[in-house]
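Left out: one protein chain. Kept in place: all the others.
Now for subunit A:
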Amino acid sequence: MKTTIQYGPQHPVWVEPIRLKLNVDGEFVKDVEYEGGFVHRGIEKRFEFDYNKGPYLAERVCGICSTHHSTCYCLAAEKTMNLEVSRRATIIRTIICELERLHSHILAVGLTLEAIGFENLFMLCFRTRESVLDVFERVTGNRVLHGHNIVGGVTRNIGPEMAKEMSDFCDELEKKCHDLENMIVNSYTIKQRMKGIGIMSEKLARDLAVVGPVARGSNVAYDVRHADPYIMYDEVKVEPIVEKDGDCWARSIVRVREWFQSIDIIRQCLPLLDGTPDEIFVKSKALPEGEHFARVEAPRGELFYYLRGKKSKELDRVKIRTSTYGNAPGIVPLVKGCHLADVGFITVTFDPCIGCIDR
């Protein structure tokens, strides 16, 4: 017997609204229809206002990868003005970006565990995440949206004391992350629940051009930090982390392994800070002119900003292609044919961020 089930938009598994229309035959999903656009606010229009306020707006596209948004915007804007950012500002940007990847990946793994009913480990993940937020608060003054980037540099410096504190924090966090990793990897229940579910083959991943941990979980070694280094990533060594299986377990394990990569990058960046001159902001003499784009590797994958200026304070057009927007087409073929009980779980391993998809 065929039944149609409405999954969402207000559903307990997701914090944000999307709607899946499922055609079910008994336990199995036969057909899926994806409907998005519930949180479309039209923020791209707002960017045509003042290029200096852009980073502030870019952070409000999505609160989880906010620094990546503003960094990407700043990179594009600085290209249109031929602005060279000082070395210290670049290092600070890299550190903040990696901190943000840490908080985002811990959050994503926590939410995945909650989706399979592992409430306790979810709480532990969130407790670990709070210590990252503490560091954010010490460095930038804010917990989630940092307001740290401006066109031409950053607003706050990282002094030697803060750098010391941060390296202590790295040691502490690594220990906590190892504990979490042990609990996840050694758990028979989690493994049994996650392995072999929602398999995305390498061919499918390449065909749909998915990005980020979803692609890397399917054995596609694509990482913008490695393929097209921006800010400090040509000096800092980054190797893309890949897993072979392409199931929910692989996607989660990619995130888990990236915790340690991020900690390692922060460790490499901190010594570069001493000895660099204290200049963190360069004032631009030109106005944005011509068109340029920039891309960065946000926690969820490749993020793309296109920007066109018209030699005045206002911009002509800003176009954003977010990482989750690239990943969204992958949800439909994976959900087709799976158990009804796995639908929410599979979508959560994609780490959906609807604020980004719809903008």
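Everything below uses one rule, namely that contacts are C-beta pairs under 8 Å (C-beta built on N, C-alpha and C of every residue); 3 or more make two chains touch, one makes a residue touch a chain; residues count from 1.
Rule of thumb we're sticking to: contacts and distances are computed from a predicted model.
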Hidden chain of the complex, named as in its UniProt record, picked from "2-oxoglutarate synthase subunit KorA", "Protease HtpX homolog", "NADH:ubiquinone oxidoreductase" or "Ribose ABC transporter permease": "NADH:ubiquinone oxidoreductase"
Options A:Lys45, A:Lys195, A:Lys237 or A:Lys319, residue touching the unrepresented chain: A:Lys45
Option from A:Val32, A:Val61 or A:Leu334 whose C-beta touches the chain left out: A:Val61
Chain not shown, touching residues in subunit A: 9-12, 15-17, 37-43, 45-46, 56-57, 59-64, 66, 107, 122-123, 126-127, 130, 133, 142-145, 353, 355
